[in-house]
Structures are given as C-alpha cells and as structure tokens.
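Input: a single structure, listed below in structure tokens.
Yeah, one chain of the complex is gone here, protein chain that is, but the others are all in their spots.
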C-alpha cells in the first residue's frame, strides 16, 4: 500500500518546516503498517493556478497527480495562517478539483476507493477548522475519510511557540497520529477488499 | 442494514419541512438498497443542552442515542440559516460529543465502523459549508465519511424559493442523493466485512 | 452607551461557566469606558426554535430582542464544542435572523449603527473559527465589526484544561479583551457621531 504525503508549508526546501516534522511522525506510523510513504513539499514545485490537471508551460502538478493515482492513501499537511490552511494547501486542493471529472473503469471519479487524512501545525489556534475544510474538500473530490483521520499540534491562547520550539504536547500529537494512521490503513484495506462498484443508473 | 435519519428543521411536526421532503428522497434511495430507514424530527423532542448522553429530567436524547447505536448509517438533514446548519443540528452534534468517550468491545469509540452523510436545503447559498462542518464533526466523533456522501438544494443568488416552492433543480438533488446513498451503503458494507480492529497500543 | 453580553454556555445558572468568567473580564473592560453592561445567560431562557422575533407561547426571545435594540454594543460569548459555537449560540443567531427584515426610521436594518464582538472559551482548539462564523453572521445581520473585536482562551493540542482550571494564558486573553473592548467603543462612538444614512435608491 502506498501513501502520498503533501507538505503544504510556505517554506521552500531546505527550510525547516514544523509541518514536515509532524508529518514524519505520521509517516512512521503509516510505515509501521507496511505503507510505503512519499513526502512531497508542494512549495518546491511550480503548481500553476487553474483547475485543469495540466495547466501547461512548466506546470509540475501532473507529476503529483500521477502519484495520487498510484496511492491508496493521501495525507495533506498544512500550517495554519489566520486560522486557515496555507495558500499552498489551497492550491493543491484546487488542482485536485479536476479529479472530479476524471473517471476510472467503473465510471467513478478516480479518487474513489482511496482514503485521505490531514495533519495541521500552527503557532496558534485553528487546527480543527483546517481539518474540517480539507477533509470536506477531499470528500467532495471522492476520497473516503476514515474516522478521526487527523492529528494536529498548536498551543494557546494567542500566538506562541511552533511545534519544533518545544516538546510540550508532542506525545498527544504522536499518539493521535498513530490512531489516525491505523484508521487510514484499515479503511483503505476494507475498500480494497470490497471496492465501491459502478454508480447508480 | 439500518439508517437513522435526523431532520434538523426548526419547524415542529406537523409543519411542512423542506428538509424532510429532500430527506425522503434520500431515504427512498437508501431503501432501494434494502436499508431500513427511520426518520426523526429532532425539534419534536426535548433535547437538553449539555454534553452527556443523559442530561436527566425529561431529556429525550437517550432514545435517539440508542437508535444511533442500532444503525450502521446516519444521515443528518439541516436547513441553512445565515449560511450555517440550524441550532437543532448543532444541538444534535453536541449531544453526540459524549459518544467520543463511549467505547465498544474493541475499545473503540462507538461510532467506529458506522458511516454518515449530510443533506442540506436552504432558501439561499450555504450548503457546502454546512456539509463540511457536519461531516467534519461526524468524522471527529468516529464516523467514516464515504466519498460524496451528501446532497443539497438551494438557488441563488440571494434569498429566494424554498425546495418545495419549485421543481427546479430537484433532479440534480435526487440523482446526487442516489449516488450518496449508494456510497453510504457500500462503505458500510465494506466496514462490516472488514471492521476496524482495536486501537494501537 | 449600553452593551448586551450574551453568554451561550450550555450550563444553566447557577452552574459555573468558563465563558462567563472571561465575559466578566470583557465587561470590566467595557465598563472602564463607561459602558453599561448587562450579562444574559441564554440557556436560562426559553428561546423557541424559529426565525421570527416572537415565536409565541412562552417564547422569551422578545425580551432579549428588546435589549439588543437598546444597546449600541453586542458581545456574544460561546464555549467551543467540536470546534464550533454552542447550539445556544446558534439559536441566538438564528433568532437574530429576523432582524434582517426589521428596519429603523432610515429604512435600514435595525442592527445598523451598532457594533458586535465575540468571546470564545474552550477546552480545545476552535476559537478562530467560532469568531469568524459569529462575526460573519453578525455582519450579515447588519452589525459593524470593529477591528480585532474578540478575545478567546484555549490551550492545545488536544482536549485539556478549561479556563477556570488554570491561570495560564489569562493575561493574554485579558489584554486582548481590553483592546477589543476599546475598539468596540471607538467604532460605536464613530458611528454615533456619523451614522449610516438611508440606503441607496
């Protein structure tokens, strides 16, 4: 089983990313279930604005799109800015919009029979909203959302430490990641064993 | 297989409910897959404020809670007010919060291995947000959210007709309901065949 | 100048309310600007479901509605459940929906030339979203929303202490409250000095 993990930090490589640090905890949890994980830092790629799978002219989305089609599991990781997912996460979801009209052999959107989860870090409150927004969009596109398929880290109230500034709360974020990873794998396996068939007439 | 369908209209019975009209279309779609459906109008019940399963003193939530435990499928239907789910829907979700700490024999939250979807009607824009909010909360509680597990009806821009005022757009809402019903049933069946096991150590 | 402060806790009086504790800090800040504050605990009242100002038969909303018409400033305080405002807050906003079609002598919605702010407490992440939702709805109804017209308190990650369980972070919440109170008063005064006139033809 394969997982694509997209880090939607605003910081290009090799900048230190808090979101990547927590995504690595998540990836380890997936790997403990024999899931092969690939981590992409979206901001390093030239993802053109638009809602087609290939926006031409140097667009690097088609490569990511191909990875999504090869993966049963998708994890979106995002920092929180002003209580919302990053513009990079918005761009990624926007590009996935085109998957709504791409269908597989069963005439189903290509995201069907795949599962998705979300990881959020922030220096302030906002994780729940990011999780709801991203899971809502992923469900809209055709992913199944397993129960409690997320983890997050932030502290409050008001702006403060980033994830990598402290060890506080890391245990909760890690154990929540392990539960989420297990749920992603379990639902992916259930759908692999008994996939959704063709749509109603 | 059983479905509990909760109509979160603000109008007590026997008042005409637009949400109920679209929920009945959804129930028919579920019934075509041999799902036994029960429709509850939450505003007819005395659902006390609070986050315990039994708030005592005439609280009628425990009866709904029991139905949820007997159902593999949950559908929440809500009207849209100021772009958001009704206060009755908020109350229902709030009462479900207690299910987070109730576990089954596998030490899993009782909502695990169940699926949920959402139906929204409105006289104005707001359905996507209601769907994302409610699906986000249901996933938080432990329900799996199948792909595209929703339908909705509204027209725009600005306030205008209710669902029962016109036939316009009913076809889209009904065919979207049929697809969503099929997805709810298929994911519920996949989870019944291969349920999520006990949580990680 | 008068302020109505509505506590949307789920706990009836005399139950201890974390939201009330932070609202009192906010009220003190308003009082330091000579604003007369009245604090209402909405769950103590029988606020019927519906979107008319008077839903008849024991409905206690008309009394609250009258207080809103007598106040230049409105503050909504809510706890956070599953990342969202309480069902009591939803009910209050829903009842305010009727104010959209009530007009003053200038043919303006009655909320015009009034200002509103929000206070949120929680045992987990969610405050920003509650603030955005409630301010959005209040703006829709006709209130002006001053800059940074909010304060909140929570800690993360994951569920944990309530406001009254600790002193941590209280300073930030209080100084943010003082800034918000000052902004509410200043914008209310600016609108009193130069009110919005009649609508365009």
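When the chains are written out, they are named A, B and C in that same order, and each has its own residue count from 1.
Please note the rule applied: a residue touches a chain if its C-beta (ideal position, glycine included) is under 8 Å from a C-beta of that chain, and two chains touch if they have at least 3 such contacts.
What you see is a predicted model, and the numbers here were worked out from it, not measured in a lab.
**Q** Out of A:65, A:84 or A:155, which touches the unshown chain?
**A** A:84
**Q** From the list A:43, A:131 or A:184, pick the residue that touches the absent chain.
**A** The one listed residue touching the chain not shown is A:43.
**Q** Considering the whole complex, not just the chains shown, which residues of chain C touch the missing one?
**A** Listed in rising order, the touching residues are 29, 109, 111-112, 128, 131-133, 135-137, 139-149, 175, 178-179, 182-183, 186-187, 189-191, 193-197, 199-200.
**Q** Using the document's contact rule, name the residues of chain B that touch the chain not shown here.
**A** Answer for chain B: residues 82-83, 124-129, 132, 152-158, 169, 172-173, 176 touch the chain left out.
**Q** Go through chain A and note every residue touching the omitted chain.
**A** 10-12, 43, 49-51, 81-88, 90-91, 93-94, 97, 133, 136-137, 140-141
The criterion applied here is as follows: only the chains that are shown with their structure count from here on.
**Q** Report the chain whose mean Cα position is at the greatest distance from that of chain A.
**A** C
**Q** In angstrom, rounded to a whole number, how far apart do the mean CA points of chain A and chain C lie?
**A** 35
**Q** Would you kindly tell me how far, in whole Å, the mean C-alpha position of chain C lies from that of chain B?
**A** Centre separation, chain B to chain C: 29 Å.
**Q** Can you list the chain C residues in contact with two or more other chains?
**A** If we look for residues of chain C contacting two or more partner chains, we find 82-83.
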